[in-house]
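What you see is the complex with one protein chain gone and the rest in place.
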Amino acid sequence: MATLVQAIRMGLHVGEERLGVTDIFGEDVGPPLGGVFTATQGLKTAWNSPLDERGVIGTAMGLALAGQKPVCEIQFSDYIYNTIDLLKLAGSMYWSSNGDWNLPMVCMTPVGAGIRGSIYHSHSFDATATHIPGWKIVMPSNPLDAYGLLLSAIADPNPVFYLAPKALLRVKAGPGELLPGEPADEKALSKMIDAPVGDRTTWKPEWPNLETLFVPIGKAKTVRPGKHVTVVSYGRTLPLSVKAADELMAEGIDAEVIDLRSLHPYDWEAIAESVKRTNRVVFVNEETEITNFGEHLIRRTVDELFYHLHAPPKLVAGAFVPGIGLADNLERASVPQKNDIAEAIRATALHTP
Amino acid sequence: MATLVQAIRMGLHVGEERLGVTDIFGEDVGPPLGGVFTATQGLKTAWNSPLDERGVIGTAMGLALAGQKPVCEIQFSDYIYNTIDLLKLAGSMYWSSNGDWNLPMVCMTPVGAGIRGSIYHSHSFDATATHIPGWKIVMPSNPLDAYGLLLSAIADPNPVFYLAPKALLRVKAGPGELLPGEPADEKALSKMIDAPVGDRTTWKPEWPNLETLFVPIGKAKTVRPGKHVTVVSYGRTLPLSVKAADELMAEGIDAEVIDLRSLHPYDWEAIAESVKRTNRVVFVNEETEITNFGEHLIRRTVDELFYHLHAPPKLVAGAFVPGIGLADNLERASVPQKNDIAEAIRATALHTP
Amino acid sequence: MTVSAVSVEPKTSSDPHLAPELCIKLHDTMLKTRVLEERLITMYKQGDGYFWIGGPGEEAFNVPLGMLVHKGQGVEHDYLHLHYRSSGTLLAMGADPVDSLRQMKNTATDPYSGGRNFAGHYSARKWNVVPISSPIEVQFSMASGTAMAQKRHGGKGITIVQGGDAGTAEGDFATCLVWSSRKGNEVPVLMIVTNNRWGISTSYDGQHGEKYIADRGKAFGIATAVVDGNDPEVAYHALKKAMDYVRTERRPFLLEASVSRLYGHSSASGANFNKVETDCLARFEAKLEERGVLTRKAMDDLRAKYTQELLEATKRVREEPQPDGKTIYDFVFADRNIVGKDH
Partner (left out) sequence: MTVSAVSVEPKTSSDPHLAPELCIKLHDTMLKTRVLEERLITMYKQGDGYFWIGGPGEEAFNVPLGMLVHKGQGVEHDYLHLHYRSSGTLLAMGADPVDSLRQMKNTATDPYSGGRNFAGHYSARKWNVVPISSPIEVQFSMASGTAMAQKRHGGKGITIVQGGDAGTAEGDFATCLVWSSRKGNEVPVLMIVTNNRWGISTSYDGQHGEKYIADRGKAFGIATAVVDGNDPEVAYHALKKAMDYVRTERRPFLLEASVSRLYGHSSASGANFNKVETDCLARFEAKLEERGVLTRKAMDDLRAKYTQELLEATKRVREEPQPDGKTIYDFVFADRNIVGKDH
């Protein structure tokens, strides 16, 4: 049972071996550390960059233009905000050259709260990312999707953001969710691919014999079928939404939970089909709540499904404050917790006009 | 009748004389040019910066921290996207220091399309700006508001974005909308404050004796009362919305048009009061349409006014494509035109469940 | 391997003359470029375009640059990360000036952007010309990426990145210095600063603490030179030397060239001829006449010929279709990889 971060690492390895990945780079991505979250340990094309996010993005663009297949990392999405112009440029290169140059690069970055990361290790990036045209965006919430979406991101001929929810990196795959080729024994897996503590100069990973698995970009996944209300989420708040839904069964509320997984393009069909059945919908994410991607989904919902709605569509999102404070109480009050989600689901499910 | 850009210039002058402005700076802001749109001609504290937007924002922050009152300019909002991290930092300084340091600075930047500015002189900035906590945001659509909002922005103890709609800079004030102290004869005004063509080394402006006028941040203005449908807009699309509304009178549709003017904090009361009367609402702006500030307003509308709505709330916004193309047809297809707005108003007004 | 950084004071005439045939070729393309830029300016002034920006005054530098490029597609060839004053380079590489008229007139036939981008914003994947974008200096953040691919590949292909003087204040210029000179990881990039001592209306004086911008390379162990970019022969030699160094040593080089801005910054500043600045073309023509390489009449005739050709081309281009509004949705996403191998 790989963890989400091990699944990323294995995906990157398969990317190197079978999908032409030439460079996995960023701050502290190469040896000896292999990433501040261990995502890039033991990878043969991983290297450490200067401490310069603009250089990271720019170099990835240059590598992609020269026919390489780079996967670059911004160490925390909190530190991506000095590169938005370059990201916009990357997203517009194919378009502005009228189809002359495409730009096949992947930009990975850990996002979100949940680790008491304080003001600069808790940021979400989905509002900003979804507002940049020309990028595809994926965000897994479990190891299997982490693997399958990464391979799809690497194979894609366009720039793709790969947003990794920080709080879920150590989450393990559920039963029956082994990656294809992954050893069933998690200790054995750890021994093979986790770098040892201490001196690593002679360490080499022993990669399992993995098969490719492509989770298509743009396809959501219904992780919990239900009939009273639709809950659409992704990332850290997805498992919280599932838990909230599970608990609400005791109250007779049966919520359907959809893991969006791809934020652009996103699976409107899956949302619409579900909302047409449940007539109620809650969108959940942890970004600050003004000009939030969930608001786009609400706009589209009222645009296209207005007369299917038996309750106002609801957004559960982060508080609109300048940062996420360090103290427990502050973090909890700033981003959605299980109870906040449960409350919104309950209110929406029980809403009577 | 001052133009919008003349009103900005006069506001900056009053800011220097009466509100403690110490620095008006940015690329080509000082002599000899006085700004690519003439906004900063003849101002005594205007100076040219190096070509470095990060330095512009950072220096403004430093000046503000040292008790100065800087008004900095980013020449086009298209070029602000390498500074988003600094803007976030500015917006969080008071909060993260728990009230130890506030940051009184104004950041002006021209926004939007309408001048055939192609990919990099047509950007909107309201989606990104409204997603940065800790900033106030204003955006005038006429000379009087341009003046009054600028003085309020300067007097505010917080960082304030002053977004100037490029396409309206040469628009003149309507009758009866003279700035307090402005000479009634527009030619006389031009002679006094517009820099001459050619050599300007000895030129000095002759400033009219202006009074202060503070348009409060956070107050919208109903520019066209109506009873069938509410239209909320700002910037370039505001006068287009008014024109569309005027024309629709011929069809018996009487639209109320609200100029939001402040995007943060925004005047929810004005919107709610109007929508409760008309039961229908169209939000209009020219930003790209995914994760757009108008979607926030729609979310709040369905959250708080769901049962007042007789039609789905509508957004008219820019196409979600990586740029605004140069050719007429491309620009027109990319950002809302009068007919697009009229169509949305008509559909919303005539909508029957 | 250590390399001592070399810095050269601007020099104008110490280098030997180039062979007459080469001079004639240089002159031909310089002249063609000038005529093209003047045509574009006229188009703007006559309402056949919304905005003009270009490189009149930089022909003596940009034309030799284009001639010396190892032209082609892929890492074996040179990558070019240029800015909006590079017509001379493109024409020297073989671009059709009529295509520039198309971009000026934003026709659907504009091969560089399909009527989407401003004049002078070239893109030519077949020649490794990366799309020119309006934001200043971002090309310097991308350049070490293509150069890194070339270093890895081996061979002689290099990356050339070019920008103005004012733009070096952006962090991206420093990014290129840092990323290209990492010890043991140096990459073959030729950084060019074409210094016209202006950023729109802002003069060099008062904004720069550096005597020469090129000196900024020295702390990084980057080889540097400063040349008179108004003399095509000097520029040719300097470029050749710098390119040979980068091709062979697989290390960065920073070259600063003084150039003129003969029609001001762009149409936004009027696009009128500036009589104060050195006109590299006039200067070169005087030399060629003096040396007996070309007669005044031959040069005048050539100018008349190019002028007429482009005038006629403008009329044809005017009739070419404008892009349809619906096409704004074209090319948002690629469905297959065209820059590298498809996987």
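Letters A, B and C name the chains as they come in the text, with residue numbers starting at 1 for each one.
Quick note on the criterion: a contact is a pair of C-beta atoms (placed from the backbone, for glycine too) under 8 Å apart; a residue touches a chain by one contact, two chains touch by 3 or more.
Bear in mind that the values here come from a model prediction, so they are computed numbers and not experimental data.
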{"item": "Residue in contact with the excluded chain [from B:60, B:107, B:137 or B:167]", "value": "B:60"}
{"item": "Options C:78, C:186, C:228 or C:279, residue touching the unrepresented chain", "value": "C:186"}
{"item": "Touch criterion as defined above, residue of A:9, A:54, A:69 or A:264 at the omitted chain", "value": "A:54"}
{"item": "Selected from B:97, B:190 or B:339 as touching the chain missing from the view", "value": "B:97"}
{"item": "Where the unshown chain meets subunit B, residue by residue", "value": "19-20, 22-23, 50, 52, 54-55, 57-70, 85-86, 89, 92-104, 133-134, 136, 154-155, 157-158"}
{"item": "Subunit A residues that touch the omitted chain in the full complex", "value": "27-28, 30, 32-33, 36, 48-55, 78-79, 82, 116-121, 319, 321-323, 325-330, 332-334"}
{"item": "Residues in subunit C touching the chain absent from view", "value": "169-175, 177-178, 180-186, 205-212, 215-216, 218-222"}
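As a convention for this text, only the chains that are shown with their structure count from here on.
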{"item": "Distance-maximising chain from subunit C - centres being C-alpha averages", "value": "A"}
{"item": "Distance between the centres, which are taken as Cα means, of subunit C and subunit A, whole angstrom", "value": "41"}
{"item": "Whole-Å gap separating subunit A and subunit B, where each centre is the average of the chain's CA atoms", "value": "34"}
{"item": "Multi-chain contact residues (two or more partners), subunit C", "value": "113-114, 116-117, 133, 135, 171, 332"}
{"item": "Residues of subunit B engaged with two or more neighbouring chains", "value": "54, 79, 82, 119, 321-323"}
